[in-house]
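Every protein chain of the complex appears in place save one, which is left out.
After this line comes chain A, so read on.
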């Protein structure tokens, strides 16, 4: 792959989601220009470190709801959620961050992996309300200023996917693993640490190569 192909548009959301998000962003005062695509917007907004939270819901919570504040990819957001709303579903359905995938929905496949306060977890096994005040990083938050994260770049270069459905979860796990000094650097340790992310296409060989290659890239950068 050439450098020119490395854009952040890999996870382009649907037109519907863009329209919804455009409405929301316009409502709380984000610039119209920034709302062209979600994948372009969020990292930019993260960099701005908004002082005021984006208010998704202005009204007081209804019966059976709670008001929570989530900082998602650097953007503080306030919204009302049902007490039984799952974090994964809130991100996908309320905040239109559909990069995080729903696979098994029972903590068995790892497709929904994201970072909460820097720690990788299965977002299908959390209710949103328990994360009130937490900082969440999803796949949409990895690229910075239009430049892919080294792990994203490595997955691209190593063709570390076929259908791509598990890819965002694989990448989020890889990002966490590469930052964790308690996890070994050898191939066996990486395979073990990544075993919570199932790939039905069986792209494991290339995923391993991508993770190890990203390790090298990150060492050179940092």
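What we mean here is this: a residue touches a chain if its C-beta (ideal position, glycine included) is under 8 Å from a C-beta of that chain, and two chains touch if they have at least 3 such contacts; residues count from 1.
To be clear about the criterion, contacts and distances are computed from a predicted model.
Chemist: Of the candidate names "Hydrogenase maturation factor", "FAD-binding PCMH-type domain-containing protein", "Alkaline phosphatase" or "ABC transporter permease", which one corresponds to the UniProt protein name of the undepicted chain?
Modeler: "FAD-binding PCMH-type domain-containing protein"
Chemist: Out of A:64, A:202 or A:216, which residue would touch the omitted chain in the full complex?
Modeler: A:64
Chemist: Decide which residue listed in A:71, A:98 or A:173 touches the omitted chain of the complex.
Modeler: Going through A:71, A:98 or A:173 one by one, A:173 is the residue touching the chain not shown.
Chemist: For a quick check of understanding: of A:171, A:193 or A:208, which residue touches the chain that isn't displayed?
Modeler: Answering carefully, the residue with contact to the hidden chain is A:193.
Chemist: Out of A:57, A:105 or A:157, which is the one that touches the chain we can't see?
Modeler: Hidden-chain contact among the options goes to A:105.
Chemist: Considering the whole complex rather than only what is displayed, give the residues of chain A touching the chain that is not shown.
Modeler: Looking at chain A, the ones touching the missing chain are residues 64, 66, 82-84, 86, 105-107, 110, 113, 119-122, 124-127, 129-130, 173, 176-177, 182-183, 191-197.
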